[in-house]
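Excluded from the complex is one protein chain; the other protein chains are retained at their positions.
Here the chain labels run A, B and C in written order, and each chain numbers its own residues starting at 1.
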Amino acid sequence: MIINHPILGPRDSQEFTYLGDATLIDRPDWQAEDAADQFHDYLYLRDNPAGEHRELWFHEQGDRSWLVVTRNTVTHEILTVELARDVARTRGRSK
Amino acid sequence: MGKFDNHGLNAVSPLGGSEPQVDAFAGLLIREVTDRALASLSARQGGEDAVKSAAASYLGGALPEPASWNANGEFAAWWMGPDLWMVSAPHDSHELLAAELKDAVGEAGSVVEQTDGWCRFDMEGGRCFDVLERLCNADIRAGKPGDATRTSMEHLGVFLLCHEAGQKYSIVGPRSSAGSLHHALVGAAQSAI
Amino acid sequence: MRYSGLKVIKEALTGHKGWRPTWRDPEPKKSYDVVIIGGGGHGLATAYYLAKEHGITNVAVIEKGWIGGGNVGRNTTIIRSNYLLDGNEPFYELSLKLWEGLEQDFNYNAMVSQRGILNLVHTDAQRDAARRRGNAMILNGSDAELLDVDGVRAMYPFLNFNNARFPIKGGLLHRRGGTVRHDAVAWGYARGADLRGVDIIQNCEVTGFKIENGKCLGVETTKGFIGANKVASCVAGSSSRVMEKAGMRLPIESHVLQAFVSEGLKPVLDGVITFGAGHFYCSQSDKGGLVFGGDLDMYNSYAQRGNLPVVEDVMEGGMALIPALGRVRMLRSWGGIMDMSMDGSPYIDKTHVDGLYFNGGWCYGGFKATPASGWCYAHLLATGTPHKTAAAYRLDRFRKGCMIDEKGQGAQPNLH
Partner (left out) sequence: MTDAVMNTGTVAFQADGSTGARKGVQVNRLDGGLIKGSKALTFSFDGKRYTGFEGDTLASALLANGVRLMGRSFKYHRPRGVLTSGSEEPNALVELRSGGRQEPNTRATTAELYDGLEANSQNRWPSLQHDFMAVNDRFSNFLTAGFYYKTFMWPAAFWEKIYEPIIRKAAGLGSISFEDDPDAYDKGFLHCDLLVIGAGPTGLMAALTAGRSGAQVIIADEDFLLGGRLNAETFGIGDLTGSAWVEQVQAELAAMPNVRVMPRTTIIGAFDHGIYGAVERVSDHVLAPEAGKPRQILWRIYSKRAMLAAGATERPIAFENNDRPGVMLAGAVRAYANRWAATPDQTVAVFTNNDDGHRTAADLIAKGVKVTAVIDTRADAPQVDGAELFAGAQVVDTKGRLGLESVQLRLANGTTRDVHCGALAVSGGWNPNVHLTCHQRGRPAWREDIAAFVPAGTLPQNMSVAGAANGDFSTAAALRAGAEGAVAALSELGITAKTADLPEAEDAPINVTPFWYVKEGKGRAWLDQQNDVTVKDVKLAHQENFRSVEHLKRYTTLGMATDQGKTSNMGGLAIMAELAGKQIPEVGTTMFRPPYTPVSFGVMAGRSVGEEFRPTRKTPSHKWAEEQGAEFVEVGQWLRAQWFPKAGETHWRQSVDREVLQTRNSVGICDVTTLGKIDVQGKDAAAFLNKMYANAFAKLPVGKVRYGLMLREDGIAYDDGTAARFAEDHFVVTTTTANAVLVYRNMEFARQCLFPDMDVQLISTTEAWAQFAVAGPNARKLLQKVVDPEFNISNEAFPFMGCGEVTVAGGCRARLFRISFSGELAYEIAVPTRYGDAMIRKLMEAGEEFGAVPYGTEALGVMRIEKGHAAGNELNGTTSALNLGMGRMVSKKKDCIGNKLSEREGMNQEDALKLVGFKPVNAADPVPAGSHLMNADGEVSAATDQGYITSAAYSPVLGCSIGIGFLKRGDARKGEVIRAVNPLEGKEVQVEVVSAHFVDPEGERLRG
């Protein structure tokens, strides 16, 4: 597969390490009332769609960027690629 | 191989020799390079501009753009990642490059000595394309001087720096695997040439 | 109709006129006691044991394509009971015992062949782990032998003992492990279930569940609504797609696993062998092809195909282990969709919906589990309580912190 890196352009997916669903960015608040349940759902449950899937890839053999790739899990077509750090900030993550 | 005996310890090259290794083929030379000091420079949050200007004045030129490298006098630098660069200088005159660089950028940046984290082989000659296309997936034939590509060769992550398209490249890889990287380069050369 | 050597001879002498369909193709009835979603190995085995062991024959197996077309028809045919953890080993040992009597039980030759599985070890730490696992196997009634390098050499002198990057230090031998003719498993269970009255309905896809006040009343399908007292999902890689229709999110990711077969060769490899320093395992089919595989492609996928890097990785492992394979050719590659669970172990459980049951999360261990999965799923469906060997396969085990993590990889499905 070819991942169109937002900074480096098209790169072979072989250079990347796959993690999984991009919701792993949304780590729950450890002090929330139902933190235990939230962490369970966060770590263990997946939508696992047959179709568009937002997922995390690490450019391990490249610039060490974590990317959020939107890819169709049926056709493997890649629709968008973003820097995970930007996505994380837009999802309200900070320190 | 440089002024290493400035104290009681003698240096050895990544391949373990006291002199850099050279391998010659028809139309290709593979040279182990040991006379450069390296330091990584990363901008701290909010310090991106400060680092760039401080580095520019220390290096005598701007830090390179993504996926590229440049040289300014005795200095050279390549882009490693977002807000992260590798700076290189002659080892003889800059064995303490990291300290010098840190002084230059101060609080705006983080600097880490990288000199001995890497081994470097320069490949020169008309057969570079033929050999490199056996080693890495970079589109080298479409490449240009100043390209700095992180790629992998025979399972090893390396930086590939283009000096002159089709004629001269530097391959910078992990020092502990220098032997394996060297074997891969020589093997590819024997196979392709 | 009973299969036998005599029957084969009789038919040969009378023009093969007497062979009847291996299973019927009935139209679905309005409702069943149990509707099993998925005509794969596990679904068909479940139907077979429901009918045979529990006398529940008013059962339909509905399959969106052709039966046996999922992972039971695209795996590397290995059976084994060489697990480490208490939550797993008794279940897989039950499965292996069922394999051992399967052909006589369902009167179909699935070519169950226990020629042994050898897991190679290349480091002292691997040997320690192999010893712990071998002991766990024996304590659970399975079999294991720890071989040193000479023991391995005696079995397979052509492995790389000369210039290996990761020298072979020994291996854990599981003599009762082996292979089975995978398609025949689906066909044998289908035939056995069909003979006992189970309706096998091909080309019928589930489009939804009918759930009213927390009770599942049946399934909507491309052949209309089919009512059921109990609905049992058994669709491996499609688990998330199907259960999503019942509003469930599962601890499962679907990943593609490639497998390969070489051109036919005169005997090379008697048993199954797994490389401990790379991703490669291999056996030889009775037809002569080397059947081999390795690691997942690593990314979520519902495409039954993979990509080149994994092919290379697997065949590099093959060459590293058996340099004599250099000129042997890979004939065909294919991919299956693995229902990778969050700890590498499966689920056989009720769901929060009354009358809706779930079986899945088999990762790439589903084939060897087929008989026990059917046996235990049938037990759960018939009795309402989990079979003792499958008691740990609950959907809520992560909430409780009771993971069954053979590989110790944590909640990352593609690493199991």
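Observations on the structure shown:
Definition applied: contacts are C-beta pairs under 8 Å (C-beta built on N, C-alpha and C of every residue); 3 or more make two chains touch, one makes a residue touch a chain.
Note that the structure is a prediction, hence the values are computed from the model and not measured.
Partners of the chain left out, restricted to shown chains and counted across the full complex, are A, B, C. Residue-wise, the contact with the chain that is not shown comes from C:Pro90, picked out of C:Pro90, C:Gly177 or C:Pro413.
For the chain left out of this panel, the touching residue among C:Ser31, C:Asn58, C:Asn229 or C:Gln409 is C:Gln409. Along subunit B, the points of touch with the absent chain fall at residues 4, 6-14, 16, 34, 40, 42, 44-46, 84, 96, 110, 112-118, 133-139, 141-142, 154-156, 174-177, 179-181, 183-184, 187-188, 190-192.
Although one chain is not displayed, subunit C still touches it through residues 3-5, 7-9, 12-13, 16, 19-25, 65-66, 68-69, 73, 86, 89-90, 101, 103-104, 107-115, 122-125, 127-136, 138-140, 144-146, 158, 160, 163-167, 181, 183-184, 187-188, 202, 262-268, 278, 284, 286-288, 303, 305, 307-308, 311-312, 315-316, 318-320, 323-334, 397, 399-403, 405, 407-411.
What subunit A contributes to its contact with the hidden chain is residues 1-2, 12, 17, 19, 24-25, 27-28, 30-31, 35-36, 39-40, 43, 56, 58, 60, 64-66, 75-78, 83-85, 87-89, 93-95.
As a working rule, only the chains that are shown with their structure count from here on.
Mean C-alpha position of subunit A lies 30 Å from that of subunit C. Computed from the mean C-alpha positions, the centre of subunit B lies at a distance of 50 Å from the centre of subunit C.
Shared interface positions of subunit C, defined as residues touching 2 or more other chains, are absent. In subunit A, the positions touching at least two other chains are 14.
Put simply, subunit A touches subunit B in their complex at residues 7-9, 12, 14-15, 60-65, 83, 85.
Interface residues of subunit A, counted against subunit C in their complex, comprise 1, 13-14, 18-21, 37, 40-41, 43-50, 53, 55, 71, 73-76. Those residues of subunit C whose C-beta lies close enough to touch subunit A in the complex are 238, 240-241, 244, 249-254, 298-303, 307, 309, 342, 398-399, 411-414.
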